[in-house]
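First comes the structure, then the notes that go with it.
All protein chains but one are shown in place.
Going by the order they are written in, the chains are A and B; count residues from 1 in each one.
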Amino acid sequence: MSQSTRGQRRPIPSSAFAALLYGIMFAIYLLYSPSAITLAGITDLLNNTIVLAIAAAGLTLVILTAELDLSSVGVIAVTNVIVATVSTKVPGGAFITLILVCLIGLLVGLINGWLVAFLGLQSLAATLGTMIACQGVALLILEAPGGEVAAFIMNRLTDTVFGFMPVAGLILLLAVAGWLLFRRTRLGIAIYAVGTDALAARLSGLNVKATKWLAFGLAGMAYGLAGYMLGAQTGTGDPRISNSFLLYVFAAVAIGGTPLGGGRGGVIGSVVGAGILTVMQKLLFAVGVAEFYTNIFNGVIMIVAILFGNLSAILSLRQKAIMSQHRDGQLVPN
Amino acid sequence: MNDILTRSLVSSRTFKPETLTALLVLLGAVLMMLAMKVLNPGFGSVQQIAAILTTSIFLVVAAYGQGLVILLGGIDLSIGVVMSIAGMMIAGLTNGSNEALTWALPVTLISCTAIGLLNGLGVAFLKIPPFIMTLANGTAFFGVALGITAGSSQRTVAPALQVLMSAQIGGIPVPIVLIGWFLVAGSVLQSRTTEGRKIYAIGSSLAAARVAGLPIEALTIAAYGVSGLCAAIAGLLLAGYSSSATLDMGDPFLMPTIAAVVIGGACVTGGRGLYFGTFAGAIFLSALSTIITVLSLSQGWRNIIQGGIIIIALILQTKQWYLLSIVNRQLPGKQSLDGVLPQNSEV
Partner (left out) sequence: MTTFQWLVTVAAVCTLIAPEGRLYAQNEQKYKVFLDMSYSGNTWQAAAANGIKALAATPPYDKMIEFKTIISGTDVQRQISDIQSMIAAGAKAIILYPLSPTALNRVIHQACSKGIVVFTYDSTVTEPLAYNVSNITARYGANTAQWMVNKLGGKGEIIFNHGVAGTAVTKTYDEQAYAIFKKYPGIKIVGDFYGNWNDATSQEEVSKILAAHPNVDGIWTVDGTYGSLQAVVQNRPNRLVVIAGQSNNGYRLMMADPALQAKGLQGISSSAGPAVGGYAFKVMMEVLLSKKKLTNHNVEYPLPWVEAKDIKMCSGDRFEGGCNVFPEGRVPPLFLDTALDPKFLPELSLDAVQTGNPAAGAMIQPLPDPKYADNLPGINCQECKAPADALEPNLVSPIPVAK
């Protein structure tokens, strides 16, 4: 479908700017902490990033359709405690639990999607409700931090394979590859179309409600996977929800270049955005920022990252003006 | 008889459909309490209702600012932090003396309004998404306050504030009187002044507002400033109520302000919603939390019920629009409800 843009240069995707910022931050971090470049250092960094990255990837799908989703932390809490209570009790626990958490995440996501797309509820409030309800379910399953995650999950998934590849990194690469394939599918394109202009999408024959419903469902599945990875990272379950984590998920998406109004951006940017937020913490520690300034820097860096990303919007708009208008030279997914 | 009622509802300038939403939300709160009374006869005494109303003042005040910002299509995530900062400031500056209030009060209010104005500047001029701007700003100022105070005020709150929150006028607790006054003042400011109406216009359609030449940046900054001011007032009241101030005391209020605004019928993309609706939403949430407390269940079940009731309230709200639209179609010489229906429902 993008053949008609032959001869024109594609605008720079906003995730490229996020990647550039990440590179700069990592370079500074490396400057102050040489162990960052070792395999152990990189594995640790990827392990620290992966839960946020997968959650942000899921959220991106919903935000692309111009909706909001607060339920990520709720689903993560539920699936995390399930991993910690079930994975050691069932033979082949790691794999079975994986299927289980994906199904549960999918279920919650589809419920969200049904509430928003078919019942017409506002997504912010509806997902706030499901988030609170999910936290309740998590507390019923496990009333205090504890449980035990199967050794396979805990040890193998945080380790490296082939001697040099951190498993977390492999998972992220698979996610990115999956996204690159997905965005070319009918559903992927529909998600962008719905987010850009729902009315026009409906008039051109797309099923807006089904698209949103599925977007929420897939996002829920991603959250389930994030909860599973959290179990791998911590080795236990925790029914409590971290409000700050919820805000980080949104920040990762925004910093990655996906505007919260929908229609533009993509998963790759959100994954990089998650990386930025994670390496930011390492960077501030390594540079030796006093505790007084940590929060201030957190806030300022978030703003700078957005400004950085805004640049991409300005630049890509200029390039689009240079490009001639083709009906199907659609907005650049990335 | 039905159509006459609806027609008068719809055609009257003062009685917009959103008012109906707000009334229904209040009705919902009352119904919940009646249901609890059936299960638990001790529930719902005048004293308890007074307690529910008194403790809802913090949410009522803070949610006003949130409502104003959401009307513009934005959101304010710094409300919790600003509430705490206001409480800490008033405690630190007055240190138990009433005389100091004369200058400490304006200093606190102005400082917190300034934080709000900073939010507005970032959103209006730097074009930073409100979610990130208010979150980042709140985080940064939390850091500043944490660095200065280590997190807990070592000074006492001026007694006058404490007395304000516990006194009574003619048998009615002062906070309840304040709520009534705030409701009237807030509604007038939001819906009856030209500035307020302009904010509605901006929220409905940014492009149209720009074409009409409305001062979008100025109003945006003002709205966030008002949000900061409201959060500050709520923080002062909270400090007076609990005779203390900590840096995390505003945290439990952030999510409820968002919930109150949305349950009250406002549209998150902006352009629609009455303060009366937010007010009703705040009362509804206060009543809901009381009921959940009285049910004496484990926290897990409490959360499930709370989440469930929020969703039910939203569903009922949408159904009400649907009902109105059906009724509307049967009216002769119909008053148009176009543009009144929320964008999410594809009717």
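Points to keep in mind about this one:
To be clear about the criterion, a residue touches a chain if its C-beta (ideal position, glycine included) is under 8 Å from a C-beta of that chain, and two chains touch if they have at least 3 such contacts.
Since this is a predicted model, take the numbers as computed values, not measurements.
Only one of the listed residues, B:Leu161, B:Leu238 or B:Ile304, touches the absent chain: B:Leu238. Of the residues in chain A, those that touch the hidden partner chain are 24, 27-28, 31-33, 35-36, 41, 44, 48, 51-52, 139, 143-147, 154, 230, 233-236, 238-240, 242-245, 248, 278, 281-282, 285-288, 291, 294-295, 311.
Chain B residues in contact with the hidden partner, per the touch definition given at the top, are 40, 42-45, 47-52, 54-55, 84, 91, 96, 142, 146, 149-157, 166, 238, 241-249, 252, 290, 293-294, 296, 298-300, 302.
Here is the rule we use: only the chains that are shown with their structure count from here on.
Mean C-alpha position of chain A lies 30 Å from that of chain B. On chain B, the positions that touch chain A within their shared complex are 77, 122, 126-129, 131-133, 135-144, 146-147, 251, 255, 258-259, 262-263, 267-268, 298-308, 310-311, 314-315, 318, 342, 344-346.
Within the complex, the chain A residues that touch chain B are 68, 115-116, 119-126, 128-140, 143, 202, 208-209, 239, 243, 247, 250-251, 254-255, 259-260, 291-300, 302-303, 306-307, 310.
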